[in-house]
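A single protein chain has been omitted from the complex, and every remaining protein chain is retained in its original position.
Note that the chains are named A and B in the order they appear, and that numbering of residues resets to 1 at the start of each chain.
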Amino acid sequence: MSGPARFDPRPIGDLAQAVRTGEESARALAETALARMGPADEALNIFLASDPDATLAAADALDAGPGAAGPLAGVPIALKDNLATADLPTTCGSRILENFVSPYEATVVRRLRAAGAVIVGKTNMDEFAMGSSTENSAYGPARNPHDPARVPGGSSGGSAAAVAAGVVPAALGSETGGSVRQPASLSGVVGVKPTYGRVSRYGLVAFASSLDQVGTLANTVADAAAVLEVIAGVDPLDSTSADVPVGDLVGAARAGAEEGLRGVVIGVPRECFGEGLEDGVRARCEGALEAMAAAGAELRDVSLPHTALAVPTYYVIAPAEASSNLARYDGVRYGPRWDPETGLLGMYEETRARGFGAEVKRRIMLGTYVLSAGYYDRYYGRAQQARMRIASDFRAAFGAGVDAIFTPTSPTTAFGLGERTGDPYRMYLADVFTATANLAGIPGISVPIGFADRLPVGGQILADHFAEATMFRVAAGLERALGGGS
Amino acid sequence: MRGYEPVIGLEVHVQLATTSKMFCGDRYDFGAEPNTRICPVCLGLPGALPTVNREAVELAVRAALGLRCTVHERSVFARKNYFYPDLPKGYQITQFDRPLATGGHLDLAERGQRVRIRRVHVEEDAGRSLHDRLEGRTAVDLNRAGVPLIEIVSEPDVRSAEDARVYLARLKQVLEYVGASDCDMEKGSLRVDANVSVRPAGSAQLGTRTEVKNLNSFAHVEHALRYEAERQAGVLAGGGAVVHETRLWDAAKGVARPMRGKEESHDYRYFPEPDLPPLVLTAREIEAARTALPELPEARARRFREELGLPAYDADVLTANREHADFFETLAGLTGDAKAASNWTMGEVLAWTNETGRPIAEFPAPPEHLAELIALVADATVSSTAARDVFALMLERGERPRDIVVAEGLAQVRDEGTLASWVAQALDAHPQEAARLRSGEVKLVGFFMGHVMRLSGGTADPRQASELVRQEVGR
Partner (left out) sequence: MDDPSGRAAIGRAEVLRIARLARLRLGDEEVELFTRQLNDILAHAQEIADAEPDASADEEPARGGAASLRLRDPGAEPDPLLAGPEAFAPAFPDGLFAVPRLEAMDEDRSP
């Protein structure tokens, strides 16, 4: 396997254990991360904010105090810049939150800290998570560690690149239409989107509330599971979070790796293997299917007939909710303000005109339109119905005895910077395989399944609501069958 | 009104008397320093999310039941999107398609009118925009942002400005009775917007309506509605047409002026709030709330009239306020004399609340003491005049009336011997007048009564003493 080295060959569980026993110091791990950060950031524009002194101080405090007992003790983690942190700014890749330091922290950040993780920085992203390439960042695009002339994917491109470049062993990202899985696929790492409601959204800057979820990125399935276990679980501050036990996800991954996939039924939806797939992607997917079959899985043809509606449905619902979620960015209470001194209306319009980039404006316009009087039923109303159809497709498949579904994560490998920025809808099609899971609320994971022309290819495992254990088991089984994992 | 009748609907926003805000745990105090009752949620910070206040739901349900509404088992929160500096999220969380309750009514007994309630729903309040605090700028205080409100929308059943005022008084009364709110317009816990149109008397069609805002008291509401109804009648009578617009009441000038430049109607782009699952109440929970409701004012007044035999006037005064009614009823129970309890409550006790500005709950004497005083008057131990003195001393000293009467010697004296000796004393002190009295001058009875009362320190039983003085006439 070519490409950049990972942070450390040891699984995250082992790293934390080493810190807990004193075999390894949190400081040493932090120093490694910071040492890698500089050059990677130079070349790839991965980070939007970091504070090396604060990071080392946190690591030292951990080494000195009782905190070195948590499940992620001393593990360096990067956070997508739409997660509220109190010590580093949270800009969401936008000018409208330039230098904004949140006066509270996201629940997932609090849980990571309580588990002993060391936050090393905030990663680059498409502005307000709107994009599939991280080219929509107001702070310059991030680049793919496998080929810096190409995109790392988006919107969690910075987080995916941070892991792929070996700066950190794990990072948090967020998904609305595939923004963890797709960059994971393009950057050659593992990316997980949990069931909607599995992880608290309190402190995740909202893009589309009924779709957003925090996800984890790491080098292996087991590592992604380890981090997800720490951040998952009901949160009284998030009314949409689910009161469902998290379970032993690391154990599920281990079982998949060690026991293979005998007895597992994998659904293969024909709609995801038609036209539009790059040859290299198709070839790797076929290889993955063969590997799973060899590991004992039963492959079954299924149909998800409403797959074709995923992108248009997503691009009505998500912008609609976004247009409302982004109304709070008005220069009144936080963030920069541009005031042309023509009155309140002028201040609103100027701040938002200067603060938001083109893609964000486009989606706000689209969302405002589809919610506006006279159009609600035709667009938003119908899209919600189509969403139910998409969810029904999955319910039917899982209900018929399929344990997990396998699809390509992305129809293509990483495309070149600037290649798709002229055609918004073409960019939107990058989400064609991932958006269905967000719309249906089911969990999904992208696993590296090889390379095509030296660029990473990802395969996706989808499971039923709250069936992350099954998802991790199958994903780890696939990973092991292809010779990966720890 | 030139043969036209007003058709009025009222939208009332009421702040619920909860400990914390609707969608976050902040406490709300009316007088707090600006921007000190805020948190990430009510500030609308990036990433913040709402959670629903249980107490607010309970109070809203009680209010809806008090207004005889059907409370729906499932209601849905929605976003109402618009930009305003004191609306932190750029949208208000409210209820739109599926409100908490619909289909109630409020009876205006004194007007023989029933006003139907179209809906009651829960929502959050916005902050306050202050235009005169900062030179050349508007200042925003977000303490109030997120306070729980219920919006009560009536059908256009109100037929006069006076009825509107009565509706508001009755509404306030019901909401106080169920404990939903203190309904204080001065503190902003009750706000009113009105919709008014006119039509030829007897017609069933609705005319074009205007919305009237900036109504800061019940009196304002009445004046503004009278003004606007007459204005519209004038327009129609003159062959013109009423413009559908919003008007602001200018109390100083007594006119409702159209708002400037608001031609575009609002597009609030309502959609279901994705951050909150639907609010679900079980039928049992709703029934439990219904049985836990206190007796409502109308029913209580009727019971005072029919079971306690009080006149309608007394029943209305006493039930106007739930605490007053409770006080009266406790007292009536102790004395067994409802009318006496009513007189004392409406008289001396309410006078005390008016003078001190304190609520009846802080009345210093326990009802048992007041009941005792009433009994002392009833058995003529003290005169009713003396009783007022005892009352005042009771409040001052917190002692039992019986003890005060003894200590101050205020008991009425009815002993023949004692009275006779005072009469004799008075006669001896004024021999000339005594002679004239004995020769038949009846009008001197009052003169000697004055002296007897003075000699007795006011304790002589006036009837008996006067009898004894009269016996001297013509002797």
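Note that a contact is a pair of C-beta atoms (placed from the backbone, for glycine too) under 8 Å apart; a residue touches a chain by one contact, two chains touch by 3 or more.
Quick caveat, the model's predicted, so the values are computed rather than measured.
Novice: Sort through A:T91, A:T195 or A:T216 and give me the one touching the missing partner chain.
Specialist: If we include the chain that is not displayed, A:T195 is the one touching it.
Novice: Which of A:L261, A:L366 or A:V457 touches the chain that is not shown?
Specialist: Final answer for the missing-chain contact: A:L366.
Novice: For a quick check of understanding: of B:P40, B:P156 or B:P297, which residue touches the chain that isn't displayed?
Specialist: B:P40
Novice: May I ask which residue of B:Q15, B:T51 or B:T459 touches the chain that does not appear here?
Specialist: B:T51
Novice: Among A:N45, A:T123 or A:S241, choose the residue that contacts the chain missing from this document, as touch is defined above.
Specialist: Result: among the candidates, A:S241 touches the missing chain.
Novice: Touching the absent chain: which residues on chain A qualify?
Specialist: Touching the chain left out of view, chain A contributes residues 86, 100-105, 195-198, 210, 236-237, 239-243, 306, 308-309, 311-313, 315-316, 323, 327, 330-337, 339, 341, 343-350, 352-353, 356, 358, 361-362, 364-366, 368-370, 372-375, 378-379, 382-383, 385-386, 388-389, 391-392, 395, 424-425, 428, 440-442, 465-466.
Novice: Against the chain that's been left off, what residues of chain B make contact? List them.
Specialist: Here the touching residues of chain B are 18-20, 24-26, 33-36, 38-41, 43, 51-55, 57, 82-85, 87, 126, 129-134, 136-142, 213-214, 246, 248, 257, 259-262, 266-267, 269, 276-280.
We adopt the following convention: only the chains that are shown with their structure count from here on.
Novice: If you look only at chain A, which of its residues touch chain B in the complex?
Specialist: Interface residues on chain A, with respect to chain B: 82-84, 90, 92, 97, 100, 102-104, 106, 201-206, 208-210, 236-240, 320-321, 323-324, 326-328, 330, 332-334, 344, 348, 368, 371-373, 376, 380.
Novice: Could you pull out which chain B residues touch chain A in their complex?
Specialist: Touch list, chain B to chain A: 40, 43-52, 79, 81, 83, 85, 88-91, 138, 140, 142, 267, 269, 271, 274-277.
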